[in-house]
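Omission of a single protein chain aside, the complex is shown with its protein chains in their original locations.
What follows is subunit A.
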Amino acid sequence: MPAPIRLRELIRTIRTARTQAEEREMIQKECAAIRSSFREEDNTYRCRNVAKLLYMHMLGYPAHFGQLECLKLIASQKFTDKRIGYLGAMLLLDERQDVHLLMTNCIKNDLNHSTQYVQGLALCTLGCMGSSEMCRDLAGEVEKLLKTSNSYLRKKAALCAVHVIRKVPELMEMFLPATKNLLNEKNHGVLHTSVVLLTEMCERSPDMLAHFRKVRQLCSSQLVPQLVRILKNLIMSGYSPEHDVSGISDPFLQVRILRLLRILGRNDDDSSEAMNDILAQVATNTETSKNVGNAILYETVLTIMDIKSESGLRVLAINILGRFLLNNDKNIRYVALTSLLKTVQTDHNAVQRHRSTIVDCLKDLDVSIKRRAMELSFALVNGNNVRGMMKELLYFLDSCEPEFKADCASGIFLAAEKYAPSKRWHIDTIMRVLTTAGSYVRDDAVPNLIQLITNSVEMHAYTVQRLYKAILGDYSQQPLVQVASWCIGEYGDLLVSGQCEEEEPIQVTEDEVLDILESVLISNMSASVTRGYALTAIMKLSTRFTCTVNRIKKVVSIYGSSIDVELQQRAVEYNALFKKYDHMRPALLERMPVMEKVTTNGPTEIVQTNGETEPAVLETKPPPSGLQPASQANDLLDLLGGSDITPVIPTAPTSKPASAGGELLDLLGDLNLTGSPVSAPAPQIAQPPFLLDGLTSQPLFNDIAAGIPSITAYNKNGLKIDFTFERSNTNPSVTVITIQASNSTELDMTDFVFQAAVPKTFQLQLLSPSSSVIPAFNSGTITQVIKVLNPQKQQLRMRIKLTYNHKGSAMQDLAEVNNFPPQSWQ
């Protein structure tokens, strides 16, 4: 087996690969070679192979088969082996693999090794991927190393201790004694890592924090003064070549110390007081020409903001941030905006001073800066500056990227709501938002806006005029069109009559208004919801407009056969309004009252709106077409829970398509027109709403008056119809009859229709049957419920008409039912 190639060779070969597939091939070949080499237990080249494996791992290929090899390398005595072995362990192994526990013993031995570099390696690895068991076992060793005099080891041990604390917080106390002397070091490396260790301890445990704040028994100085002293030395000391970065002495250490000071000073007056001077000193003395200086200043500002500093210091901090904002460097502006956002809650006034700069940042090219500036601007809006800010923000909305538009729009809405100086301004602003960013507006903006418009009663004419003008040109933005059609539907009369005080009134005819609404309906760009709005608006206009009612009727009837079920339902119901319930139409379609923005519905409001429930309840759905007969509306009320209105049993189930309702009406219409030989008193048209208005709240079927015998109403040609009775306790004039139709012949009866008529003094309501097929051999029945209102307590008589198909031929029969038991009507 030839010697495996070196890592460099491998890298060179991989670099010559032109495509991903070639590279994969090379790597697989090499992997195979490595695997066979591992199997041969070749000690000399193991190191090389693992190094190659690690490289391939970095490129993204699986390398788990090398884990055991890493362990073997760690156990070897050669330093190069150990080095690669530990590196491999750090990269390939973690807590999830069981193999890692095998390392514990190796690490333990290496921690006590004579060579500091080996000890360093072991510390590194433990600090990188030690699991909690390993940490528990080896924490003692780490602590011992923390106390040595070797600074190289001390700093590594400190970092390792950080990891141990993170994994096993209970061991924190163990390291406490060792930390006492850590800060007395001269070596910056040790200082740095000890500050990190102290930071970690303070962050994890409030007890530690309290401990470090107080006076320590053995040391003569507290922690805070110690840190202050170190920081001072750093700033004051001259040029020290080891630690210099662009003229500043060890900025990384400075930043770390500042961060630790921040944690110590938070919510603690004494510590904060001790720090005030040094913070002021750092803030004023640091050079700001380079990024390094700015980094330190940034950390200082964050610290000042967090601790209980005096107000002079805070003003200094905010001024620094203001200076940052004016800086040309984007990075600095970004961090300035971020910090200002954090401080705007507490130091509102101070930040206000920089408002103009912040608003300028809105125009910056950089996306991150723009986002920060936008958030900050919204935080800064208040009653005084709302007009100016809004102007800028609207301009921003115009020109910004789509990802911002939704947030910006909602922000503008919120701000406008809180600080609007006048209703007209508010409406103007919202309209501006809708026209510029209409499609990005969130769904709940539409009902909110509608509610706002109804509330500003005096602005109705102005609003509807502006909205009309807005959608004249362009009706593609859905929220805008929805709001506009709703308003036109409500206030169309104001629009046509041309009364508008605030603006030049425009001359609009009814036809033009209907034109625009129809084009919304037809347009491909309109969403289904928008079309619903438009249709309802057209319907409402039928009461507001005078000369175009026929046109409206035509439009509504066209949509009765629309494919969209929602539109179809609405159109059919509106049609019914025109035909049968014309007398109710004005009452149903009158102006909406001022809506309250609460989630609970007062029953009174709902009665007025006749079924158009509050938007707040239904959220994004448009007001339902509650223009069905009032019983439907009452059903909806029932669902909304508890009102003192008489809830009513639904006549037609709402889920059925409108055609079923039509069928019901037709049935009763048929009954009306029965030009049958029945000369008896003309049957009444059942009028469902009025019948059921008489009912009180209990559902009828609860009261089963036991003891009313059932009768066989009809029994001919194999078709038998039985009547069972129920009386309502609460309303004695109502009788509920359940009919059961059964078929004793050998063939099914299909298309079975049961019709009934009663004398004039009664009122009758037929509910839908369970089906229209009666199976043969009495194997099933059709049930249907009839409700009879008998206010004068006259004897119940009924004429029934049956139509069905049997044995291929259509059958029809008329019969009279006279054998009602007295209990059913007395």
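By definition in this document, a contact is a pair of C-beta atoms (placed from the backbone, for glycine too) under 8 Å apart; a residue touches a chain by one contact, two chains touch by 3 or more; residues count from 1.
Quick note on the criterion: contacts and distances are computed from a predicted model.
Asks: Just to verify: the chain that's not displayed, which of "Proteasome subunit beta", "Importin subunit alpha-1", "Transcription factor TGA2.2-like" or "AP complex subunit sigma" does UniProt list as its protein name?
Replies: When "Proteasome subunit beta", "Importin subunit alpha-1", "Transcription factor TGA2.2-like" or "AP complex subunit sigma" are compared with UniProt, the left-out chain turns out to be "AP complex subunit sigma".
Asks: Can you tell me which of A:Ala21, A:Leu365 or A:Cys547 touches the chain that was removed from the display?
Replies: Going through A:Ala21, A:Leu365 or A:Cys547 one by one, A:Leu365 is the residue touching the chain not shown.
Asks: Which residue among A:Ala295, A:Leu535 or A:Ala571 touches the omitted chain?
Replies: Of all options in A:Ala295, A:Leu535 or A:Ala571, contact with the hidden chain holds for A:Ala295.
Asks: Using the touch definition up top, pick the residue from A:Leu54, A:Val481, A:Leu495 or A:Ile516 that touches the left-out chain.
Replies: Touching the chain that is not displayed is residue A:Leu54.
Asks: From the list A:Val255, A:Ile430 or A:Ile786, pick the residue that touches the absent chain.
Replies: A:Val255
Asks: Contact with the hidden chain only, please: which subunit A residues?
Replies: 7-8, 11, 15, 51, 54-55, 57-60, 62, 83-84, 87, 91, 94, 96, 124, 245, 251-252, 255, 259, 291-292, 294-295, 298-299, 302, 329-335, 365-369
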